[in-house]
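Let's look at chain A:
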Amino acid sequence: MIRYAWLIPLFPLAGVLINGLLGSKTRGAAGHLATLMAGLSFLVVLGISREMILGPGGSHTVAVWNWITAGKFSASLSFLIDPLSTIMLLVVTGVGFVIHLYSIGYMHGDPGYPRFFTYLNLFMVSMLLLVMGDNYLVMFVGWEGVGLCSYLLIGFWYEKKSASDAGKKAFIVNRIGDAGFLLGMFLIWSLTGSLAYGEVFKAELAAPAATAIGLLLFIGAMGKSAQIPLYVWLPDAMEGPTPVSALIHAATMVTAGVYMVARTSPIYVQGPAALEVVALVGALTAIFAASIGLVQNDIKRVLAYSTVSQLGFMFMALGVGAFASGIFHLMTHAFFKGLLFLGSGSVIHALHHAPADQQQDMRYMGGLRSKMPVTYGTFLIGAIAIAGVPPFAGFWSKDEILAGAFFSGHYLVWGLGTAAAFMTAFYMFRLIFMTFHGEMRVDHHAREHIHESPATMTVPLVILAVLSVVGGILPGFPPDAGWIHKFLAPSLAKAPAAHAAAGEGYRIVKAAAGAGEPGGGHGTVGIVLIALAIAVALGGIALAWRMYMRDTAAPGRLAARFPGLYRVLLNKYYVDEFYQACIVEPIYRLMRSLFNFDQRVVDGAVNGSSFLTVWTSRLSGLFDLRTVDGAVNGTASVLAFFAQLLKFIQSGMVQNYLFMMLLGVFLMVSAYLFR
Partner candidate 1 sequence: MELLFFYIFAAGIVGASLLMVTRANVIHAALSLVLAFLFMAGLFVLAGAEFLAGVQILVYAGGIMVLYLFSIMLMNVGVSIRLRQWHRQSVLALAAALLLAAEIWMVLGRGGYPEARRWPWKLGETPGNVEALGQVLYTKFLFPFEVASMLLLAAMIGAIVLAKRRITR
Partner candidate 2 sequence: MGIVAEALIALVKIAVVLGVVSLVVAYLTYLERKIIAHIQMRLGPMRVGWHGLLQPIADGLKLFLKEDIIPDKADKIVFVIAPVMVLVPAFVVYSVLPFSQNFYITQINVGLFFILAVSSLGVFGIVMAGWASNSKYSLLGALRSAAQMLSYEIFLGFSLIGPLMLAGSLNLQRIVEAQGDVWFVFYQPLAFVVFFIASLAETNRVPFDLPEAETELVAGFHTEYSGMKFAFFFLAEYANIMVTTAVAVALFFGGWQGIDWIPLPGFVWYLLKMGVLIFVFIWLRATLPRYRYDQLMRLGWKFMFPLVMANIFLTGLVKYLFL
């Protein structure tokens, strides 16, 4: 089965070709076709993962075709099937298939229906290339492909200015990250002479080199996975259709950075400083985004900031060396965040008769529980899962991350993470209470149109809800020694034994934990940590209940008491404004000053010289007419001389250019001869 791995991206590619070229013919069938294609590749993935999980596993390379061979450089289009890519394939095709199914209902009747599914399938192809490629070049192709699809899908309703702006923003911000990735790739190639994982990871790198590679690649991951400071595009990306937000901007694409860092873990462990940066950036992002999420009123924006925050958790895990936990969290997050997004889509779908600015605003919702029981139930499961209440999925992975941070001696990271977990629980239940409980604040006109969504939308919700319940405990119990750790172990590097930050404190804690292995999670400290995590989650929920159910005036009072803090949070720490003022504006100002320079100095010089000419000619006209004529003609002939010279180069005649080419060849051969 594994040798048929090339079928996985081929099915969605067929969908792209059919829907993309014959979209006007397939129209209504486009969604079913695209879903079928996603389902077929999911089936292949299931077959492969059956062999990988139940069978011998191992690492397999499926060569498709030798792509580039130039001198010493060679890259092939070949796929790597190993435990890590198997997990990613399951997530991508599984969640992808469910969301395709959901989109059939959600996008029904949209004028761009076939276009939407073409993009969605194209995204699948790119994401699969990214995940399956066995070298950095193929991964980069996928990386750029998902970026393109993200741009296309955010700006799917391009007639809306905010949507097309958001698309452009995502594209440009990603480009900064991609430049980092590209530089990292160059560095890898120049240091190891190859881009294939197998050969790159075998190479022994000096710590500074590995750190440099790690940091450059992490810049790429920052862009794609929305980490500080390149996270600004993700909240705006919610302008796209909700299934897109669920698939691309929650479950799969934004985790590409996590996957990439995990895949590159053999390099990262050789440059521990890079890992420190990853951990710190992850922790900061987690708490930063979570704090913004506390006060947002747009339902999708809350989820978007939550995504940024959870991605921060994943990077935290990678940074502290708990690679498997990071991937584990990636997987569980794909389940419950996909679920939450789809649930919010269902809510928005129900409210599409409300005024446009109220459809996504939680202040105009409330009391939807009785009208949409399935959506409510599944949404609640997702919220509990993300809050980290056992035995739901989020608990297992998040607890592992926090424990990993603690036991590797990253107390600051652990503290930030715990605080972020508390906030997560709070804002998720704030969202639940504001949306589904309390009195109904929906516009009167839209009230009678509220209804439960059709089956194509609720079935995916139920599927994901089930996964959110069992997706954590099945592979992740017992903590830090669950099945997923054993499965992933061959693909990932071992965490560096003595972590840079792990100093004296680490040893003390290790002694206190009484467990031999770092990150073992057993012993008294481990149990205390678990209890603390549960307490934090429940505390967040309780606080939300107190503020939004029992004492509904409390939030207002709080905002009134800390007006500055509230405004800062509401305005997302003014980061967008900061970028506008510090990066975009200076560029504009530079251009304006250049323009002014051109106007004043250059034009001034020209005008001045003409003035000078007039003046001198007038003067010498009095003096001697012949001298003037001579001077003028002289100037003209000098100009003409240079013009003739320059004209020769820019003649517009092909043959002149070809002559230059021949001269170039001549010079090159000369260089070879007389070197």
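Note that in this section contacts are C-beta pairs under 8 Å (C-beta built on N, C-alpha and C of every residue); 3 or more make two chains touch, one makes a residue touch a chain; residues count from 1.
How were these picked? Simply put, all candidates are chains of the complex that A comes from, given by their letters.
Predicted, not measured: the structure shown is a model, and the values here were computed from it.
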Candidate from 1 or 2 that touches chain A, complex-wide: 1
Residue numbers on chain A that touch candidate 1, as the complex places them: 65, 655-656, 659, 662-663, 665-666, 669-670, 672-673
